[in-house]
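Notes follow the structure.
Of the protein chains in this complex, all but one are displayed in their positions.
On to chain A.
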Amino acid sequence: MKSQFTITNSCKIESNIIFFNEEKIFETEGDSFAEFAKSVYKKFGINYPKFFKMDNLSKLAFLASEVLLSEQIIAEAENNVALVFANRSSSLDTDVKFQQSIDDKENYYPSPAVFVYTLPNICVGEISIKHQLKSENAFFVFEENNEVFLTQYATSLLQNKKATKVLCGWVEYFDESYLAKLFIVE
C-alpha cells in the first residue's frame, strides 16, 4: 500500500490575489470580494452563469477549484477527485444575511436563493456539479486550519482507493475577510 502522497498543485486566494503554486497569477486592487470574484470570472474566461447565483463562500471555493481542476479534470477519465474542505465560520456569512431578511416581521420575505446556501458543504456540491464529480466529499468546521487532519483524511481516501486525487484545504469566508488555501494531493 502506498503510504506517501504528494501535493502536486496548490492555490491560495487572499486579499484580492490569486497564487498558483506560490506564484502570483492574478491581482486586483481595492475591490470588494464580489468585484474581485467577477474580475476573476472574466479574466479566466469562465462561462458558468450559475456562478453569479452562488454565495461568497461558494464563489471563493469555486474559483480556487477552477484554478486547480481545469487541467486535472480534462486528464482524468473517471473524474474521481475527492473534495475535502474545512473552515472556521461555516456558512455564517450567508446565515447572517438570511437572518437579516427575516428579522423584520413587517417586511418578511425570506429568500429561497439565499436559504439554499445556509450550509457550508453547498460549495462542495457546486464544484461537483460543475466538474461532474460523483466522488467522496466532506466539509469540516474547525477553530483553526488543521492541515494535519486534512492530510490524514486525504491520505486515507487515496490509500483505500476511494479517490485517485484529493482536492483539499481551507476555505474561509466571513464579512469580506477570506482565505482559500487548496491543494491537489495524489
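In the analysis below, a contact is a pair of C-beta atoms (placed from the backbone, for glycine too) under 8 Å apart; a residue touches a chain by one contact, two chains touch by 3 or more; residues count from 1.
Note that in this section contacts and distances are computed from a predicted model.
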| item | value |
| --- | --- |
| Per UniProt, the name of the complex member that is left out, chosen from "Dehydratase", "Acyl carrier protein", "CoA synthetase" or "FAD-dependent oxidoreductase" | "Acyl carrier protein" |
| Options A:7, A:116 or A:138, residue touching the unrepresented chain | A:116 |
| On chain A, residues whose C-beta touches the chain left out of the figure | 38, 49, 52-53, 109-113, 116 |
